[in-house]
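To start, the structure itself, in structure tokens.
Moving on, here comes subunit A:
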Amino acid sequence: MKVIMNTGRTIPQGESVERKHSPEYESAASVCFIHPVDMMVLGIEDGAHIRLSGPDSRVVLTARASEMVEQGSVFVPLGSYSNHVVSGETHCTGMPDFKSTMVEIIPTEDPVLSVAELMESLGGVRYAH
Partner candidate 1 sequence: MLIKDVVCPFCGCLCDDLDVEVENGRIIRVDNACTLGSKTMVGDDRLKGPIRRDGKGWVETTYDAAIEEAAQILLDADRPLLYGWSSTHGEAQSIGVHLAELLGGVVDNTSTVCHGPSILAIQEVGHPGCTLGQVKNRADLIIYWGCNPIDAHPRHMSRYTTYATGFFVRDAHRGRKVIVVDTRRNETADVATEFVQIEPGGDYAVLSALRAIVRGRGDVVPPSVSGVPKEQLVRIAEMCKNAKFGAIFFGLGLTMTAGKNKNVRNAIELTDELNRHTKFIISPMRGHWNVYGTNEVFTWITGYPYAVDFSRGIAFYNPGETTAVDILRRGECDACLVVASDPAAHFPKACVEHLARIPVIQIDPHPNATTHICRLQIPGSVAGIDAAGTAYRMDGVPIRMKAVIETGVPNDTEILQKLYNRVREGTRE
Partner candidate 2 sequence: MTELLIRNACVFDPLNGIRGDVMDIAIRDGRIVESVKNDADVIDASGFLTLPGGIDSHSHVCGTKVNFGRYMSPEDMRAGRTARRGKMHVTSGYYVPTTYGNSYRYSTMGYTTVLEGAMAPLEARHTHEEFNATPHQDMLANTLFDGNWSIMEAVHAHDVKRAAAIVAWTLSSVRGFAIKLTNPGGTEAWGWGEDLTGIRDPVPNFNVTPAEIITTMISANELLHLPHSVHLHCNNLGKPGNYATTLETFGLVPDLNKNRQTLYATHVQFHAYGGSTWRDICSKADEITKSVNAKPQIVMDMGQIMFGRTMTMTADGPMEFNLYCLHHNKWSNHDVELETGSGIIPVLYSKKSLVNCVMWAIGLELALLTKNPYQCLLATDNPNGAPFVKYPEIIGLLMSKRYRDEECSTLNNGFEQRTSISSLDREMNWNEIAIITRAGQAKALGLAAQGKGHLAPGAEADLAIYPIRCDDVDPATEYRKVVEGFQKTRFTIKRGRVVARDGDVIVEGANATFWVNPTVPDEHNVANDPDFVKKFEEYYTVRMSNYPVQDVYLPRGRCIKTEADI
């Protein structure tokens, strides 16, 4: 289904933002809050994995039901995971559309990658702390 992705700070993401190699950060940043009705339409349960696809990229996240997001939109904490699908276009304002990216969601069995794996996929070299 096509939805608008909104991103922003959440408490768990903020608590662990200075420890991005930690499991806390990975679980805090790799969730996608979806309205229960939309989850029903997708036929997935809380905790299921979904693939979020942007214009030229995709990332696997853990779905979480939340009535705080509207139907037709999802909320993903700001950070490594959400930015994997945000486009670099800034409309010459310097600022990407972090809070209004059109994305496609489909259920998936694929695993959620670690931050290190995400960075490797972009040409980095994993540093094991």
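Behind the choice of candidates: all candidates are chains of the complex that A comes from, given by their letters.
Just so it is clear, a residue touches a chain if its C-beta (ideal position, glycine included) is under 8 Å from a C-beta of that chain, and two chains touch if they have at least 3 such contacts; residues count from 1.
Everything quoted here is computed from the prediction, not taken from an experiment.
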Subunit A in this complex - touching candidate among 1 or 2: 1
Could you please specify the touching residues of subunit A with respect to candidate 1 in the complex? 4, 6-11, 14-16, 18-21, 56-57, 67-70, 73, 75, 78-80, 83-100, 115-116, 118-120, 122-127, 129
